[in-house]
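A single protein chain has been removed from this complex, and every other one stays in its place.
Our next item is chain A:
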Amino acid sequence: MTQAILREIIAYANRADPYPLYEELRKTPVSHDADGPYVVSTYYEIQSLLHDPRISSDSRNLKSAADDPLAPDDAGEAALPPSFLKLDPPDHDRLRRMTNRPFGPPHAPHRVHDMRGELAGLVSGLVDGIVETGTPDRIDLVDQFAYPFPVSVICRLLGVPHEDEPRFHVWAEAIAAGLDPDPDADPADRQKGTGGARMELGMYLAGLIEERRKNPGQDMLSQLATADGPDGAMTTMEVLSTSALLLIAGHETTVNLITNGMLTLLRHPDVLARLRDDAGLAVPIVEELLRYEPPVQLLPQRTTLADIEVAGVTIPEGASLWLILASGNRDPQRFENPDRFDPDRRDIQHLGLGSGIHSCFGAPLARLEAQLALSELARRLENPRLLEDPPPYRQNAVLRGPRHLHVACDGIRP
């Protein structure tokens, strides 16, 4: 039964609206079939497990080879050591601390805030780019806005030269396609395309890292490459896997957050109108979006270090564990009217960015990007409306979002 629901959740036919399936899953907070993973779908149980030191994120602790419908294509990543996303303390803590030194408090408390002006310029430039196409009656908000914006942001953060940004866009698209398997495509062709992009990206980053070691700038990559704090230095491979993680994770999730955001706002034109009148509303809107349509729908890569009892079910040591964040975010035991998009919620402690030590590293930047993007689009698009509802979705069930978002509007305000 669980396995059947999981298959349906992953099935493309349900990509546009998996929430009835999550509701079905929640009837059994911890469910498990035969050789499949243990699936946790209720808010309090997920929240508890995210703070449980008996849960491991290191796949080397997996004991059973679960029949995993989302078994990752690891071929492309084999060359790199695991990023901190896939490590347990103390290794996770060390890498994360070192990555945080040039990014957030207490060492770089203004890094994200100081990017505000630059981000606003990028957003404005992309909307201007839409004006230049001259066709406001058919805009693809993904290809023309939500997709390029985060890549540019991360390139600025990592200090990628401006002239090299277009290459990053190409690589990001190819790698994203690998995360987004087309069931009709030849797996070998897909792997070749993804692997090629990964290899080129890796070579480029390795070269950039070496260059930054010799001539460090103010960017984050320079600081990662030359770090010499209490945690020692990062190896080149560690800098490589960390910067690749920041690029891919920072890109994929933010594209989805912005796109899901515009889709949701276009389905709730009253909220869109309020945002146009008051840009400050972007803050609660983004929080409610992270609950209502989280960019990361589930965490399929946890395992247990011991037998753990959750909601009356014992999950054995070494089992594969899935935490369905998007289901927890719609749990009526936790949120009143959970299927209603309500930016005025007073209590909005959601699972949209995870929780515990693996909570989303780039969350402050992602929030800011989404707030600026949505408020600018709300301000400048005249009478925007959906041309397709639901829009075509990407294949990926974990990083769920529309592949295209076709919108018409009457014009672009200056």
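As a working rule, a contact is a pair of C-beta atoms (placed from the backbone, for glycine too) under 8 Å apart; a residue touches a chain by one contact, two chains touch by 3 or more; residues count from 1.
Criterion: contacts and distances are computed from a predicted model.
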Absent chain [UniProt protein name; select from "Cysteine-rich domain-containing protein", "CRISPR-associated exonuclease Cas4", "FAD-dependent oxidoreductase" or "ABC transporter substrate-binding protein"]: "FAD-dependent oxidoreductase"
Touching the absent chain when the full complex is considered, from A:S48, A:T226 or A:T314: A:S48
Touching residue (missing chain; options A:I357, A:L387 or A:A408): A:I357
Residues of chain A (touch criterion as defined above) contacting the omitted chain: 47-48, 51-56, 88-90, 93, 106, 305-307, 356-357, 359
